[in-house]
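Worksheet: the structure to be examined is printed underneath.
Every protein chain except one is present and positioned as in the full complex.
Entry: subunit A
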Amino acid sequence: MVDKKFSFKRMIELYDEMLSVPHRTEIARELRDEDDLFLLLVYSDMLGIPNPAFYYTLELYPYIVEKFHDWHLRMGMEKSPLDGIRCC
């Protein structure tokens, strides 16, 4: 009985997953776009765009530096645009 219930539940889960594959991709892409904009704001001072909140955004540096390499690739820059971060 327990097995039956599990398998039905699993079936519904599979079905739901089946239909939501493209939405998962699109929502992830949309959220990544938002993230990319946020990263641009955070890195703006380093890129030469004055940012009055730089003092605070600098605090986020340890959290975002790992994403830097993927970010600059997505932004169409093949090499790291910042001298300070030599990821590639």
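One rule holds in what follows: contacts are C-beta pairs under 8 Å (C-beta built on N, C-alpha and C of every residue); 3 or more make two chains touch, one makes a residue touch a chain; residues count from 1.
Note that in this section contacts and distances are computed from a predicted model.
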For the chain that's not shown, choose its UniProt protein name out of "Na+(Or H+)/acetate symporter ActP", "Carbon starvation protein", "Putative RDD family membrane protein YckC" or "NADH-quinone oxidoreductase subunit NuoI".
"Carbon starvation protein"
Would you write out the residues of subunit A that touch the absent chain, in ascending order?
12, 14-30, 32, 70
